[in-house]
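The complex appears here minus one protein chain, its other protein chains still in place.
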Amino acid sequence: MTRNLGSVEEQLETAGRDISWALGKLQAQHIEVPSWGFGDSGTRFKVFQQAGAPRTPFEKIDDAALLQSLVGCAKSIALHIPWDTVDDFKALRKYAEDRSIKLGAINPNLFQDDEYKLGSICHPDEAVRNKSIDHLLECVEIAKQVDSGLLSLWFADGTNYPGQDNLRDRKRRLEAALRRVYDAMPEGMRMLVEYKLYEPAFYSTDFPDWGLSYLVCNKLGPQAQVLVDLGHHAHGVNIEQIVAMLLTEGRLGGFHFNDRKYGDDDLMVGSVNPYQLFLIYCELAAAEDDEDDAVAQECARNVAYMIDQAHNIELRIPALIRSIMNLQEAYAKAILVDRAALKKAQENQDVLAGHQALLDAYSTDVRPLLAETRVEMGLGRDPMEAYVQSGYQQKIENERPAGSGMGWS
Amino acid sequence: MTRNLGSVEEQLETAGRDISWALGKLQAQHIEVPSWGFGDSGTRFKVFQQAGAPRTPFEKIDDAALLQSLVGCAKSIALHIPWDTVDDFKALRKYAEDRSIKLGAINPNLFQDDEYKLGSICHPDEAVRNKSIDHLLECVEIAKQVDSGLLSLWFADGTNYPGQDNLRDRKRRLEAALRRVYDAMPEGMRMLVEYKLYEPAFYSTDFPDWGLSYLVCNKLGPQAQVLVDLGHHAHGVNIEQIVAMLLTEGRLGGFHFNDRKYGDDDLMVGSVNPYQLFLIYCELAAAEDDEDDAVAQECARNVAYMIDQAHNIELRIPALIRSIMNLQEAYAKAILVDRAALKKAQENQDVLAGHQALLDAYSTDVRPLLAETRVEMGLGRDPMEAYVQSGYQQKIENERPAGSGMGWS
Amino acid sequence: MTRNLGSVEEQLETAGRDISWALGKLQAQHIEVPSWGFGDSGTRFKVFQQAGAPRTPFEKIDDAALLQSLVGCAKSIALHIPWDTVDDFKALRKYAEDRSIKLGAINPNLFQDDEYKLGSICHPDEAVRNKSIDHLLECVEIAKQVDSGLLSLWFADGTNYPGQDNLRDRKRRLEAALRRVYDAMPEGMRMLVEYKLYEPAFYSTDFPDWGLSYLVCNKLGPQAQVLVDLGHHAHGVNIEQIVAMLLTEGRLGGFHFNDRKYGDDDLMVGSVNPYQLFLIYCELAAAEDDEDDAVAQECARNVAYMIDQAHNIELRIPALIRSIMNLQEAYAKAILVDRAALKKAQENQDVLAGHQALLDAYSTDVRPLLAETRVEMGLGRDPMEAYVQSGYQQKIENERPAGSGMGWS
Partner (left out) sequence: MTRNLGSVEEQLETAGRDISWALGKLQAQHIEVPSWGFGDSGTRFKVFQQAGAPRTPFEKIDDAALLQSLVGCAKSIALHIPWDTVDDFKALRKYAEDRSIKLGAINPNLFQDDEYKLGSICHPDEAVRNKSIDHLLECVEIAKQVDSGLLSLWFADGTNYPGQDNLRDRKRRLEAALRRVYDAMPEGMRMLVEYKLYEPAFYSTDFPDWGLSYLVCNKLGPQAQVLVDLGHHAHGVNIEQIVAMLLTEGRLGGFHFNDRKYGDDDLMVGSVNPYQLFLIYCELAAAEDDEDDAVAQECARNVAYMIDQAHNIELRIPALIRSIMNLQEAYAKAILVDRAALKKAQENQDVLAGHQALLDAYSTDVRPLLAETRVEMGLGRDPMEAYVQSGYQQKIENERPAGSGMGWS
């Protein structure tokens, strides 16, 4: 890979910035990886098991630590409860911290027990609802133990057929349950409320879109924010606009990064529409620096950036490296935008000039800039190559035979 | 058409109702027709002009009056300003009332002046924004003059390319403008805020979904409510769920009825997916009678039901008759649902029984019931046949040659 | 349920038919049920196991026989190989025939062996392709043994990322493989080639749409036909038009019936959009009787009607009863269409009259007609009620505890 920073420097100069500013921004980038991203996953048709899948939460942290040693920005790992339940969470936390990994968002599981066939916190049976709430409260406790400030909530709740349940009642149950959990959260902890158009529910989903997540968060209080998963929208929906809207309201809590061409395909982020990913980061990078919009700026600076993908057929650690590189490239291009030129074009109502201000950044090859960032952080220039050189894949395949590892259960 | 009410009576009995209750509900149904629904419309490729299109707002009222004399529930007509601007709105109102027609929602036009190329209330230029707001304020005044309690707002505002404008700034402009209009509304007047996924804007639309309409209405105050146009959603979006959510919040203001298979096709309501229309009415009918949810009940009883269609190739008045009959059938089936059985199935977690409670109503042939409703109201049993018998189509085609009438301008 | 046939008779008379003609048509209707429709299924998130799931292929036939005793048109059962592999297929056939069930389409499985991670007949490795072809040839042999004339082919083949494989090469491999299988089929056997937009492949699917299935069938020969699964299309695609197009070419081989609101949701057929199902049957019923289009008529009369659904949360046998009733209602309404009126309206370019000719049939309550059909066949009027009365559900739940049954594996 070239060491030539020429065109990057040119674009930075145009944008009124310099290389050290850019390196500073990029070194501060933070991407959380999901513990389940290292394990087996698949479709309803088949889970293809790979050798090398971690067999314990500790091995997941080993993998995350190796990954972080290559990319530098994968500073934390999200946990899924009960998949990552251990006897001693403080020990898990110490194990992680010893490897320079922070334990991140706590993700409850409210979809794999038999009782949850018709829902969890929206279930028609109060006993099931209470079981769900207990699990959520348990996760608040775990978050406290591992010093995580994030409770990341996704609900599979919904219905498959009209008439199966009462939609207004389900909304009431949902609000009542989250109120109890919200009230149990300590100061400083945030609840991230995810939404999804469909799957596994096929008629209605109780959090179907950002509108309902926003509505509920707005009722709950300032510690409740919306989580945007890139694969959870209907076709055509403008995700970067949702991001912008939530920023102005201080309600953008975090992302689940992945990409999709059809449904919730959970492919590697940036692999289907890298330009969309760039546009999302443009909104975030602009808000980070926007002194005139204090709410958006504060919000942007606290966004939780998390990967949530299923690597059904490709090697997992390389897939995460590729994903992180895509996120780094998207952010790097976003900070290259000449915002003064952009603003001027918008004020002049010059449609094409405003568009070109984005394209000039997007067309720039930022790979040399990111290589330089890694060098400054004491890492290799190319994490994919460094992984191959590390021999780690061979090592884990030897140690962990196919079928012995953990997956989505 | 059969006069046989047998299966309707059977279903009503199952649902614990009787025929006179049903007739009462159906006689109270109200559908507003759009003044522009009588005139020429088309696609960007071609507007096919029909003989018989009204040449003045008064002729539109003539058509509405004739329509109402056949169907009985088309009690009001929505106006579009400036398409329906007249020197003396009070005279127009009297003309209408003399024909038993009420003037309904006032619909401003903020998309056909040359200044609006890049938006109206979200335009980057303050002068254009002010012009837009002035037009909205003028419409509030017109609403007062014609004794209409509804200001129905659709904004074509949006952008075609990333970078064309700042999305957060546009939201701020939008909120500021609507605040001014809201504050100018008299007590008792409601602002209905429509949303639309896309078209005519093709990158971002400033009110893209119910979430943003809700968010803004929630800030404005209790007189602002969301308007749901059935054709303005992404594929797969569950519209009846949006209806239910807005009902629980008291924020469902009204409908623009039409149907679509692809984009915003503006076909006759119920012509693509009549079952979806039935499910929407099921939510509305249930809320109307739900004593346990006062907010939803109050809201449901004040919903403004309005048609908004483009009859590009079919005869307009018959198209409106067909549309109204579809709305009547949907509502009639919705009130036939055995709600006790539905509720019991839901409590029993019997998925198929809950589903069947809806199907039993949907499968019932309600045409005889609606014929009976019309007879009770002194109308003919079959409005389509009555229209043919009336000779009105021949009359207007003679009086109003193709090309002489009004369309979308 | 009412015994009143009044409105049906009225509509039949309008259409120039009588009740005995209708009863004859309906008694001849044939729906094939899938062996896997009786067993556990789910999403990638969870398979909820039900008590009562059959434990052997023989028990699946027991369930199919019980079902057929209630509905009368479920005359055959599709087999999935190897899920339904038995030592002695002739014994299985005899077991079925003794219960008045015919063994229907043979469905190979080319997606659950570990070798198939990157495809089967399109796999880059010739060894995997040969294994796939061997399995297909084995299925031809099984079809011969069980006297089935149908080889029903669905391929999960595709890619998840651009660059993963060469799309033109994959097409060549696909054609070469099917040529070998086609040539191995005996006279009278038909190959049905299914297509699917996506899932489990998320970038490209090797048979993505009817166009490619048609193209390949057209090369293979007259015994190759296209199979239409209702859930395998992009949003908006007009399925009834695909049906009509394939009929004119004699290339419509069969259906996999189910319904969907989002992706390939595999819900009960007719549960999301019953009107679409009616329109599909309108094309089929019209072609069946169209003496002027011998190709379409011959084709329509040999279509294989098969259910392919996943009953994730509802009871399976009742779900199949509901599905079959939906198919019966759709077909019954389709044969009620007044085709002379329809044709006349079309010739007169009367858009609304043509549309209404379909609506008149669709609005008719055909439940009494279907009850009558069942009575003529010696069955109960209401199969759902008859199932409850039968005690069969209780019986199988007692005999077959949850988790003991077969699913998608």
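The chains carry the letters A, B and C, assigned in the order they are written, with residues numbered from 1 in each.
Criterion: a contact is a pair of C-beta atoms (placed from the backbone, for glycine too) under 8 Å apart; a residue touches a chain by one contact, two chains touch by 3 or more.
All of these numbers come straight from a predicted model, not from anything done at the bench.
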{"item": "Option touching the unshown chain, where A:319, A:335, A:379 or A:396 are the choices", "value": "A:319"}
{"item": "Among C:51, C:215 or C:402, the residue in touch with the chain that has been omitted", "value": "C:215"}
{"item": "Candidate in contact with the missing chain, chosen from B:28, B:91, B:176 or B:313", "value": "B:313"}
{"item": "Selected residue (touches chain absent from view) among A:91, A:176 or A:352", "value": "A:352"}
{"item": "On chain B, residues whose C-beta touches the chain left out of the figure", "value": "41-46, 48-49, 111-112, 114, 116-118, 156, 160-162, 197-200, 202-203, 235, 260-263, 265, 267-268, 271-272, 312-314, 408"}
{"item": "Positions on chain C contacted by the hidden chain, ascending", "value": "118, 124-125, 160-168, 171-172, 197-198, 203-205, 208-212, 214-215, 218, 233-238, 240-241, 244-245, 247-249, 279, 282-283, 287, 293, 296, 342-343, 345-347, 349, 351-352, 354-359"}
{"item": "Where the missing chain touches chain A, by residue", "value": "2, 4, 6-7, 10, 235-236, 238, 261-262, 271-276, 313-315, 318-319, 322, 329, 351-352, 355-356, 362-365, 367-368, 384"}
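Convention: only the chains that are shown with their structure count from here on.
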{"item": "Distance from chain C to chain A - Cα centre to Cα centre, in angstrom", "value": "40"}
{"item": "Multi-chain contact sites of chain B, meaning residues that touch two or more partners", "value": "235-236, 238, 351-352, 355-356"}
